[in-house]
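Of the protein chains in this complex, all but one are displayed in their positions.
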Amino acid sequence: MNLQEYFSLVFSDYTLRTITLGTAILGAVTGMLGSFAVLRKQSLLGDAISHAALPGIALAFLITGAKDSNTLLIGALVSGLLGTFWIRGIISKTHLKSDTALGLILSLFFGFGMLLLTFIQKQPNANQAGLDKYLFGQAATLVESDVWLMAIITGICVVVMFLFWKEFKLLLFDADYTKTLGFNTKIIDILITTFIVLAIVLGLQTVGVVLMSAMLLAPAAAARQWTNSLSTMVLLAAIFGAFSGVFGTAISASQDNLSTGPVIVLVASVFVIFSFVFSPSRGLLFRQIRFISNRRDLEFQKTLSFMYHIAETHDDISHPHTIKILNNFQGFTRKTLQKLVDKNYVTIDGTMWSLTEEGFKTAANLYNQNIKTHE
Amino acid sequence: MNSAQFEIQLIASLVAIACAIPGTFLVLRKMAMISDAISHSILPGIVVGFFITQDLNSPWLILLAAFTGVITVALVERIQKTGLVKEDTAIGLVFPALFSIGVIMIAKNANDVHLDVDAVLLGELAFAPFDRLTAGGTDIGPKSLWVIGTILTITIGLLIAFFKELKVSTFDPGLSASLGFSPLVIHYGLMTVSSVTTVGAFDAVGAILVVALMIAPAACAYLLTTDLKKMLGLAVFFGVFSAISGYWMAHWLDASIAGSITTMLGVVFLLIYLFAPSKGLIAVMYRDKQQRIEVSLLTFLLHLKNHSEVRERHVNHLNEHINWQKVKSETVLDLALKNNMILINQNIVSLTAKGDEFTSQAIDYIITNEDAQIEDMKEDFFLFRG
Partner (left out) sequence: MKQMDTIKNAHSKDEAPVSTGVLAVKVDDLTVAYNYKPVLWDIDLEIPEGVLMAIVGPNGAGKSTLIKAILGILKPIAGSVSIYGKPYHKQRSLVAYVPQKGSVDWDFPTTALDVVMMGTYGKLGWIKRPGVKEKKASLEALEKVGMLAFQSRQISQLSGGQQQRIFLARALVQDASIYFMDEPFQGVDATTEIAIINILKELRKAGKTVIVVHHDLQTVPEYFDWVTFLNVKKIATGPVMDIFNDDNLTKTYGINYKVSVQK
């Protein structure tokens, strides 16, 4: 199946529709909540939580023997929350810093999870096929009930976000101030954290524990570049996330032997790179262009004011001077001189230049402004 | 124990030592998550290197992959400098992207590359003894033993040669710059060693478990000591202990060796986290309780010193004005009495000469920011602790 076939089948084929809908919803909800994680400077917490969920999945399987994703996700949720609280415990009760706590929980939980997975594989009666998908994600294994679960949780999340939008924004921007206004910051904090953990757990089947954190960060980081409004950012992150999900699934479905997780992450990374470079207000490309044009303006002004100081010493401001004296002055280039002529500030006669009336006035204004700002 | 078993344990121990040394510095420099980033992003380097050399233990592959690790660090720092996203986000964006590229490269070339995703995450320590190195026709041991042995030797050499520089730049980057050795060089040197070690260990224990071997032993050691040399020694000890006990656990459970080693590290960390003598959870909570009462005692004594009015020194005032629960007031009063700091006469509390002296000294220390002295002072004055 190639990409074209995929998109022509999306609306008619039941399985493809289910999978596509699932990844779109997942991308949207992780994008939205990821915006909160990024703004709270908890970018790597998602990485730790998703890794910490692995032993929960394995244990849920060992205890219940069930393979349906809902049971396993409850295991993942419990173990993810346990990891989150232990991280907080380590940071608040010992002198280990947050990076160490994150790395510890991430690697130790994951290692334990891998031990359990290999242990399960060796069990004679267990049909363990399917647990592997939680490492890198297999969107193809999504069934309708999984998508329903995602849709319901996303729905709840949207409603809660809508209701508590004001409180979320306030806490994200200024937690201390939130307290003085009489809001219980703990409740808001628990709401946000719980939803982030939920979103991560929902995505494990599709994207996998190893790469889930990128689903939180990438759409949000891309969205941040295009807007200065929190609501637009959350909306854009949801859209970017949904598109990454759909495109990633399409590409991985149209190729053999490709897990969905890595492809979705790469598509999301493309969004990030594009945004970093081409965003009009923050992007690197326009920043560079602005930087160059500012430097030109500065050179232009410096040359003009240099000329002004020379012309000032003469009674006749348009007294001609040789271009040579400009040569040992730093801001001067042929181009700036040409620009001055174009603007009619300077006239050139052979190797001599002279300031026009207009040029002298402009330069005088520049000079006065400079004095004012230095005062 | 046969020779293959012995060799596996030896390799695992060497890997643990090689990881513990840079890991200690990463933890101290608050860069633990960088090791996570490196361990993921070397994957494309390994795959490309494998295409070129066709040998996972080739030194060229190791250098190429390690270079990818250093590039990752540089890339993260470059993104941070743009100010477009915050520090952590930069790490979180770079390594999943690079890791994804690696995984896709493996998947797309599954027929040519004898690397599978499980090996990437878990390593193949159990098979390590079967890939032997021969010199002039004689078997001189498993290849990975030589690889990790070489890396370890270089690491130890660098550690001894630059110990002073590493120490100063870790604890005081400003001083280090003024002494003339650039923190930047040390930083990238450490990043290079970490990357090389990660690549060398990767084959044996897999990507994510390298992170465990770097961070967990160092974190355990940091809960027991703050002396750099002792910390390095303890980290090495915990690493080797977990490596060997983890091996036997895997043997017994018939499960992944790398997973077992990490689980043992987890158990060791949990024990130390709970029971470390002065920084463990239980010790901290016990001290918290003691300190809470003692600081309340100080507060109470100062209150007595500040107020001569009878009203302010009445026993009931503790509950009403200082806003304490009844139990707490009683505990504090009790402790003050036991230590002969106060006298109670008809429910009016007053300081004894000893209490007065103690309070004056304490406030002096706090105002001059020498609060550490208060602990010594408590030793001198207190008959009973809180």
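Note that the chains take the letters A and B in the order they are written out, and that residue 1 is the start of every chain.
Just so we're on the same page, contacts are C-beta pairs under 8 Å (C-beta built on N, C-alpha and C of every residue); 3 or more make two chains touch, one makes a residue touch a chain.
On a predicted model such as this, the values are computed, not experimentally measured, just so you know.
Engineer: Which is it among B:F127, B:F162 or B:W324 that touches the chain not included here?
Structural biologist: Residue touching the chain left out of view: B:W324.
Engineer: Which of these touches the unseen chain: A:K97, A:K133, A:R224 or A:K339?
Structural biologist: A:R224
Engineer: Return the single residue from A:K179, A:R295 or A:H319 that touches the missing chain.
Structural biologist: Answering carefully, the residue with contact to the hidden chain is A:K179.
Engineer: For review purposes, identify every residue of chain B that touches the missing chain, sorted by number.
Structural biologist: Residues of chain B in touch with the missing chain: 83, 288, 291-292, 294-296, 298-300, 302-303, 306, 321-324, 363, 366-369, 371, 374.
Engineer: Which parts of chain A are in contact with the chain that was left out?
Structural biologist: Here the touching residues of chain A are 39, 41, 163-167, 169-170, 172-174, 176-177, 179-183, 224, 227-230, 232-233.
Operating definition for what follows: only the chains that are shown with their structure count from here on.
Engineer: Could you pull out which chain A residues touch chain B in their complex?
Structural biologist: Those in contact with chain B are residues 38, 41-44, 46-47, 51, 89-90, 93-97, 99-100, 102-104, 106-119, 122, 135-136, 210-211, 213-214, 216-218, 221, 224-225, 255, 257-259, 261-263, 265-266, 269, 272, 276, 282, 284.
Engineer: Touching residues of chain B toward chain A in the complex: what are they?
Structural biologist: For chain B paired with chain A, touching residues are 27, 30-33, 35-36, 40, 79, 82, 84-86, 88-89, 91-93, 96-97, 99-101, 103-104, 107-108, 110, 117, 121-122, 208-209, 211-212, 214-216, 218-219, 222-223, 250, 253-256, 258-263, 265-266, 269, 273, 279-281, 284-285.
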